[in-house]
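Dumping the structure here so I can ask a few things about it.
Selected chains only, in their assembly positions.
Chains here go by letter, A and B, matching the order in which they are written, and residues are numbered from 1 within each.
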Amino acid sequence: MKRSILIISATILLGALAAPAGEHAEAANIGESMAVSSFALDNMFLFVCALLVIFMQPGFAILEAGLNAAKNTVNILFKNVMDLCLGALLFFLVGYSFMYGDPLLGGWIGWSGFGIDTELSEAAGGGVLHPQLNWFFQAAFAATAATIVSGAVAGRMKFVSYLVYSAVLTALVYPISGFWTWGGGWLDAMGFHDFAGSAIVHAVGGFAGLAGAIALGPRIGRFGPDGTPRAMPGHNLTFAALGVFILWFGWFGFNPGSQLAISGLEDVNAIAQVAVNTILAAAAGGLFAMFATWIAFGKPELTMALNGVLAGLVGITANCDIVSNPAAIAIGAIAGLLVVGGVKLLDRLRIDDPVGAWPVHGLCGIWGVLAAGIFGGADLGVQALGGFAIAAWAFVAMLILFFILKGLGFLRVEAEEELRGLDIGEHGEEAYSGFQVFSTQ
Amino acid sequence: MKLITAYIQPERLPAVKKALYEREVFKMSVTNALGCGQQKGYRETYRGVDIEVNLLKKIRIDIAVNEDFVERTIEGIVAGARTGKIGDGKILVTELLECIRIRTGEKGESAIG
């Protein structure tokens, strides 16, 4: 067990003070100690926020599991576990380097070697991030982008294909568009504003999910012969609600944490505003999605209200640092309406996205970057361009991958396996042993 | 011997059990079932899509009885289950050829009770 270096430095400091000579040395010592203090505070803040973002993984896992049939539960949980396992390892190996490395190929991608630095390259101070902790925070974001997709492709995709997808997304697709803004690439140069990643994280996941849903086609029985949508209700809404609460909680690492420092006065101001905007937008999203279903379908629907909360969160993510509290409420409310419309739109297009990954993360991700222009003073043209570029990149890149897998016959499971459930077919393991579960569709 | 099978509303089970006890019918087997009959179902929505639920939750009761208990068993079920509303259920009676008590190997009328 150990003792901190600071107590020693404080002693040295006090010792130094005993000697009247060397006042400048004293002052320098004080300055250095204070810089270390700010450094420690900022890195602790980053550490805590990274943990909150990592905790979003079980949120996604049980939300997606709860919104799908019991017979596919093991499969969905497994995909979420592997998103974090693969994501951490690949983002360590190459992803981080692609995203935050030195510009290459005319600024379309970065690179600075395998793995991550282990030591500080600059003097410790406020706002200086330890490279290992910085990676830790960024890796959590990468895994989030990956895991959004697993809900959209639930119930019919082969597990091995999903692993390929997940690896490609975290190692390559997400880092590349991430580099464009956060890595200092061309979108950053144009002044594109996406504070915590409405587009960079969520739209990437949402549009990759849309590509997957299109390439796979709908689950058997999801649309009638005449194209009328048929509901395939989730098997456990308690898990779904718990998942949303966990995500809401984790989002306070996602958004406030993106300030990347708390030791300065400006940092605290920003974090305070970001936190409040985040909760207000989520609340408005949930409330308005509920009202929308109440008016449209006659009864308030829980699953839509839950999606509304997430929609509000995604919508505020890009702009939470530059909009006022009332604007945050408006942004969340509109996101709550958008998500209901987005779900209906996919039904009309006969695209089967079992958990609404695209309406929540894709559509509201774009809404988030636009709202930064509308309510936050960012250049609306640049925002639209950036949102479009990122969404298009994720959609096209992943669509190609999914169609390659389809061509190889690896994408979708057999009809019989799908009907019996992927848990038996892919994993030979069922989630609810002993419970009597119907599987009549 | 007869086998009496009844489909009733789930919430009537305690009342039916009570009515049968009062008539000294103590043995029965209960299963849950879904039923489709004159009672029309209800509508649910899930993510904006309509679901017509027309298989409603029911309770199935099976009772093996000797001839002299048939009447009072039927009457007891009706007494406990009837509310007068559609969905109250049905009672079916079939012939029972044999009844065996596994524990003792007893057969026939004495094995029923």
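Heads up, the rule we're going with is that a residue touches a chain if its C-beta (ideal position, glycine included) is under 8 Å from a C-beta of that chain, and two chains touch if they have at least 3 such contacts.
Bear in mind the structure is a predicted one, so any value in this text is a computation, not a measurement.
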Chain copy counts across the complete structure file, not just the copies drawn: A x3, B x3
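By our rule, only the chains that are shown with their structure count from here on.
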Contact footprint of chain A on chain B as seen in their complex: 44-51
Chain A residues touching chain B - in the complex, by the definition given at the top: 229-234, 293, 296-299, 301, 303-304, 340, 343-344, 347, 356
